[in-house]
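Removed from the display is one protein chain of the complex; every other protein chain stays in position.
Let's look at chain A:
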Amino acid sequence: MSESLYQRAISFTNARLWKLVHVDVLLIASLFLLIGGGLFILYSASGQNTAMVERQALRLAIGLVVCLVLAQLPPKYMRRASPVLFAFLALLLIGVLLFGVGAKGAQRWLPLPGGLRFQPSEIMKIVMPMMIAWYFAHKPLPPTFKQILVVLTLIAVPVVMIAKQPDLGTSLLVAVSGIFVLFLAGLGWRYIIGAAISAPLAAYTLWQFMHEYQRQRVRTFWDPESDPLGAGWNIIQSKTAIGSGGIQGKGWLEGTQAQLDFLPESHTDFIIAVLAEEFGMLGCGLLILAYLLVIGRGLFIAAKASDNYARLLAGSLTLTFFVYMFVNIGMVSGILPVVGVPLPLVSYGGTSIITIMATFGILMSIQTHKRAI
């Protein structure tokens, strides 16, 4: 009986129908798990603001549509479009620097007619790995030194432009998404170790390019208690929220840190602290498990992809998604600086939901357009 149920489940996920509509059942199921949990937390984190939850759900729905549409597009078309998209986005980034609009001293948006706004750096998170993967698609791997230099240049140009907006978080993620392709393409370990050794030097250089507010964030990171009412407030309060949650948490809607507004940004960047406070370590564990399901499936798709382009792209996109999650939880729990990275698919708002859902569209496309081997 149970065996037949298991078999039925297997056959359900393998059904030809799913393949036909280019949906990867395991991936989409893990995503739904994550999204559902996220909305549930958001309800509490937003102060039981149903309108906010509805807007978030709408955004996720749009993302899902984008995801499903992209899944229909065979990877080879994406591959061919990659350099064009990259060049186009690079132009838009120049446009942002020249005509961009934004808030808090950073210009990230390109105004569109009809009052709409568009954030090219966000799309770059997908297009960057596409470009690098395209670059390697027809070259034998592992990459040569010269190729590495070319790729690093390709990465550096948009990264610097985004960093100048300034948007440190996004520029780092864009850089990381390109570097992941390089890594997956077989970048020699000696380069990786060499980079790890020269990282402090790079960090110093980066420090020189940082704006004061970014430097302040780093300083606060090292010693948040030094400015408990100012810059350190966020971290102190999020650690307090997480720590006071304990193993089981205080219960849904019962988190005093979150509900009494001690936790800043509780519905956006710091939403994991709400979960940690109200559902404790068990709740966090379940959320991380949901992430791992998504990431695991993504890496599986990457490993099983039929050509280099698809493998590199799928792997990089999945790893970038992981970095999102890791950086966010790391910063909220106080082991990484506060760089303003939302918790993917759970934090409220942002263009990022659409782009993240788009990456899963690409992953599903890669998974479902394979020729049977």
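The criterion applied here is as follows: a residue touches a chain if its C-beta (ideal position, glycine included) is under 8 Å from a C-beta of that chain, and two chains touch if they have at least 3 such contacts; residues count from 1.
The rule is short, and it goes like this: contacts and distances are computed from a predicted model.
Visitor: Given the options "Heme exporter protein B", "ABC transporter ATP-binding protein", "Peptidoglycan D,D-transpeptidase MrdA" or "Fe-S oxidoreductase", which would UniProt use as the protein name of the unshown chain?
Guide: Options "Heme exporter protein B", "ABC transporter ATP-binding protein", "Peptidoglycan D,D-transpeptidase MrdA" or "Fe-S oxidoreductase" narrow down to "Peptidoglycan D,D-transpeptidase MrdA" for the missing chain.
Visitor: Using the touch definition up top, pick the residue from A:Ser44, A:Asn308, A:Thr355 or A:Thr368 that touches the left-out chain.
Guide: Answer from the full complex: A:Asn308 touches the omitted chain.
Visitor: Out of A:Val66, A:Ala185, A:Ile271 or A:Ile354, point to the residue that touches the absent chain in the complete complex.
Guide: Spelled out, the listed residue whose C-beta touches the missing chain is A:Ala185.
Visitor: Pick out which of A:Ile329, A:Leu345 or A:Met364 touches the chain that's been left out of the picture.
Guide: Of all options in A:Ile329, A:Leu345 or A:Met364, contact with the hidden chain holds for A:Ile329.
Visitor: Even though one chain is hidden, which residues of chain A still touch it in the full complex?
Guide: Chain A touches the chain not shown through residues 138-142, 180, 183-186, 237, 239-247, 256-257, 260-262, 276-277, 280-281, 284-285, 288, 292, 295-296, 299, 302-303, 308, 311-312, 315, 319, 322, 326, 329-330, 333-335.
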